[in-house]
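Contents: one structure, followed by commentary.
For subunit A:
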Amino acid sequence: MRLLQYNEAINEALSEELARDEKVFLLGEGVGVSSLATTRGLVQKFGPDRVIDTPIAEAAITGCAIGAATMGYRPIADLMYSDFLYTAADDVLIRAPQWRFLHGGRQSLPIVFIAGSGGYRKVGPEHSHSPHSIMLHHPGLKVVVPSTPYDAKGLLKASIRDDNPVFYMFHKALIGMKEDIPEEEYIIPLGQAKVRREGTDVTVVAASYMNYLAIQAADKLKGEISVEVIDPRTLEPLDLDTILKSVIKTGRVVIVDEDTERCGFAGELMAQIMEHAFDELDAPIKRVCAANYPIPSGFLEKFVLPQPAQILAAIREVVK
Partner candidate 1 sequence: MRSVGIIANPGSGKDIRRLIACGSVFDNNEKANILKRVFLALDSFGIEKVVIMPDIYGIGYHALEDLDVHLSTVFLDMAVEGIQDDSTRAAQIMADMDVACIITLGGDGTNRVVAKSCGDTPLLPISTGTNNVFPLMIEGTIAGMAAGAVAALSLKGEDIAIRKPRLEIYDDTTLIDVALVDVVVSDHCFAGCRANCDETSVYEIYLTNSEPGHIGFSAVGAALTVADADRGRGMHISVGGGNERVLAPIAPGMMRWIPIRSYQILEPHKSLPIKFAPSFLSLDGEREIDIGKDEKISILLNEAGPYVVDIQKALLMARDYVNRLDKLSDLT
Partner candidate 2 sequence: MKFSKKDLIKLYTNLVRARTFDMLCTRLLAEGKFVSFYHEGAWGDAAGVGTATFLRKDDILYPHHRAHGFPHMIGKGVDPKYYLAEHCGRATGCCSGVGTVHALFEEYGILGQSAILGAQFTVSVGWGLAAKKNGTGQVVVASFGDGTLARGTWHEGANVAVLWKLPIVYVLENNGIAQYVSLEKAYPLKDMASLAAGYGMPAVVVDGQDIVAVAEAVGEAVKRARQGKGPTFVECKTIRVTSHGYGSPHMVDGEQRDMNMVEELKKREPLSMYEKNLLKQGIITKEDIEEIAKAAKEEAAAAEKFAMESPIQEDASILDQYLYAE
């Protein structure tokens, strides 16, 4: 075991997979340096043919990934900020997810789109998105949102080995988080939620940075309310069973989601819980999401993005 930071864990996963399978390669803007150091040092290890710096040409990056994937390669397309997926949205949201389906199920696309997401850094409406709901709205694309260094590594390795396009979104605000990581190899299969805190009064479902905030809330409420925190870890595939099991136990649910509330993942999950476990609920489900505004820059950000106090309040209210 050694203590690794979230971005170091990502880096290690990339490094191991590049070493394991020569069909894996990485491309993106400045991956040789990498702002958040997720890909730093890889070009020295694997050379510029496998760790490819690109111009600012997102469509070329994602299109290249699709083309190479159809020819047996396993590209990892680094989009830097998840906000930039919109500049290549036809590849990421239309072409890649539907490719296999519309070609009669014969041609899979083993691609990982990787990008940093999320707000809380006051960097404004074009560098703070958590655009997973729009991804989920395009069946065929898997969505991975790790909340810890351990998960970041194991899930990324699974994503790279998956034969489908996966959007792997790490959260910028989690970069400095540290955790013990085993020396030996491990993989976390996609589609397995994790119970982060066991509890009996209320289930809080939260992924990525929201999971971090949810755990803090649970710890704060210790002695007052027994909170079970569930981290879905991947939103597609979604481990509904683990969530439902918890709902049956607690009868109360709060869903925390950093994405915009309207038509978001939280609303979707609410619907699924009601479809499958309405009778188990003792209170209406509450959600804490980004308010239905663009994410403002500066000091107004806190009025839009979910805040710890809102999570606490929602939990208290749902158990009332």
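Candidate entries met the following condition: all candidates are chains of the complex that A comes from, given by their letters.
Note that a residue touches a chain if its C-beta (ideal position, glycine included) is under 8 Å from a C-beta of that chain, and two chains touch if they have at least 3 such contacts; residues count from 1.
Only a predicted model underlies this, so the values are computations on that prediction, with no experimental measurement involved.
Asks: Out of the numbered options 1 or 2, which touches subunit A in the complex?
Replies: Spelled out: of the options 1 or 2, subunit A touches 2.
Asks: What residues of subunit A sit close enough to touch candidate 2 in their complex?
Replies: 29-30, 32-35, 43-44, 48, 51, 53-60, 83-84, 86-87, 121-127, 291, 293-294, 296-300, 303-304
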